[in-house]
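Rather than the whole complex, this shows some of its chains in their spots.
Chains: A, B and C, in written order; residue numbering restarts at 1 for each.
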Amino acid sequence: MARDASRVEAFSDAVIAIVLTLMAVELLQFSPDAPNGHGLAAALAHEWRSYLAYVITFGIVGQVWLTHHNMWRYVCRVDQMLLVLNLLLLMFVAAIPFTANLLSDNLRGAAVEQRLSAALYVGTVLGEALFFNLSWWWARRRGLLHPDLDPRLAKAVARRFLLGPLLYLVAFAVVFVDPILSLLAYLLLIALYLIRGPGDLPPAGREAAEPG
Amino acid sequence: MARDASRVEAFSDAVIAIVLTLMAVELLQFSPDAPNGHGLAAALAHEWRSYLAYVITFGIVGQVWLTHHNMWRYVCRVDQMLLVLNLLLLMFVAAIPFTANLLSDNLRGAAVEQRLSAALYVGTVLGEALFFNLSWWWARRRGLLHPDLDPRLAKAVARRFLLGPLLYLVAFAVVFVDPILSLLAYLLLIALYLIRGPGDLPPAGREAAEPG
Amino acid sequence: MARDASRVEAFSDAVIAIVLTLMAVELLQFSPDAPNGHGLAAALAHEWRSYLAYVITFGIVGQVWLTHHNMWRYVCRVDQMLLVLNLLLLMFVAAIPFTANLLSDNLRGAAVEQRLSAALYVGTVLGEALFFNLSWWWARRRGLLHPDLDPRLAKAVARRFLLGPLLYLVAFAVVFVDPILSLLAYLLLIALYLIRGPGDLPPAGREAAEPG
């Protein structure tokens, strides 16, 4: 049984790891319209938005991994539907490098293109968050979670998963004020999210009452 | 012994995970002949066939993973031939992003090119399905499956594996009517396939009588 | 202890899996000098050497994985040097898509370029084979293999590992006759190699006397 869940984890890890690394390939480069005539320093400076997008998107995908890691610790059985929900989650995660690249390419563009690419970016992030929520809801409903998991903790995790999409929508909305501010809002959110909440790993030192 | 099978699973997972992610890189982009002069929205709209191809190919490769996951739960020993059959399966899976990209690039082309690229696409999918069939047949014949596996279940899985290629050929044949309809037929097939059949994970709640 | 070896296996598997998949990206494409004006069928036909190179290189790298899988079943402890030898092995494996691509691009070129690219290709394959030999020699010498492994089997595996590079050199030498014949010689070798030899997985049915 545990073996089933661990194969899902390994597969999801591989997809997330590749997404993290491909993002580096897509975002850490000179765009074709860089003013190459002005030397390396100028070309790099011209690309700073891409490098900021790399850091933020690494933060978002890194947090996807953390959340996946924390959530799947409690899953002790899988069924066909949970696997399908996890694949749909990964379909959105795999699209993040594309939308992140689109966003960083359009940060300098017209307001309408900034907003469209920001909407696509938040769309992939929301799609990923949606399937986290559905996975957790399905696993709770179908009794796939570890029997020793406190139902109140399971409920608190569900509430926390609902919060994520709302916060991302706020960060997205800032694009109507300023696209760079919007990226910084994502960064702030990720930092906030890393403050421990229900379902996270317990702080070390205190003996973990975790299942498994 | 179990260790042998688990290394095969981990390796196959890695290949499939990379294929899923590379597909995003190949399909989620602007093609060089996009009418760049008309703004981001027009350029994205122009590429909708690629995005549909991404969703469908993610569905097909995701289903390859599901099938691999379900099948290998029953394999408790491996021999050289089973490893070779699995490598040949992966050779076709690794070619899917190429043929998917070829297909999505030629959906707007002449009828002959639509059909040729659809034939190549279904060719890689059929190659993959062929080696699933051969793997299962070999594993059954050589006694590599878990001894507690009900022979009737093993036979039902074999029948189900034979059905897959037939359905894919039907979806391919629709390309002679309309190439977009053909893609939608694939999508329908994937959805149908996800309805639980023999060899799938048992629905949660009912106690699993699975080996291992 | 076993955990150390299993992490090395997982890491090597990931590198080999990525190499297999990237090879598809590098070899399965239209080269920039394809006669695009003549339709899809002509363009694909023009690239058949690349597709042959894909199949052969998939065969070679697939066999690297098989050999790695078979060899590491006997390794029950690792030391720093064995890890370094394994990393050097992976350095050559990771270079194979590059030299395979170089070879397939130059199969149509002048005789001197055919031979140079064939030499580079066989160079990466020989480098990989060299570090298999060194890994096995080191593991035997330092007592890192499973204590129950028959020393005669360990010696037979060592002899078999020495044979590989010699056969690859023969396939390379055929390039002086004809480059396509040389590729076919590789294909023949891979097929020969898959016939079971010492150190391979025992055929199923007969009870495995394998360690671990």
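Assume contacts are C-beta pairs under 8 Å (C-beta built on N, C-alpha and C of every residue); 3 or more make two chains touch, one makes a residue touch a chain.
Since this is a predicted model, take the numbers as computed values, not measurements.
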Of how many identical copies is the complete assembly built, when 3 are given in place?
4
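Heads up, the rule we're going with is that only the chains that are shown with their structure count from here on.
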For copies subunit B and subunit C, the superposing rotation on Cα atoms, rounded to the nearest 5 degrees, equals 90
Find the geometric centre of each of subunit B and subunit C from their Cα atoms only, then give the gap between the two centres in Å, rounded to an integer.
26
Between subunit A and subunit C, the Cα-mean centres are separated in Å by 36
Tell me, which residues of subunit C touch at least two other chains?
14
For the complex, which residues does subunit A have touching subunit B?
1, 3-4, 7-8, 10-11, 14-15, 18-19, 22, 26, 77-80, 82-84, 87, 90-91, 94-95, 97-98, 102, 106, 109, 112-113, 116-117, 120, 142-144
Residues of subunit B touching subunit A in the complex
6, 9-10, 13-14, 16-18, 20-21, 23-25, 28-29, 39-41, 44, 54-55, 58, 62, 65-66, 69, 73, 194, 196, 200-205, 208, 212
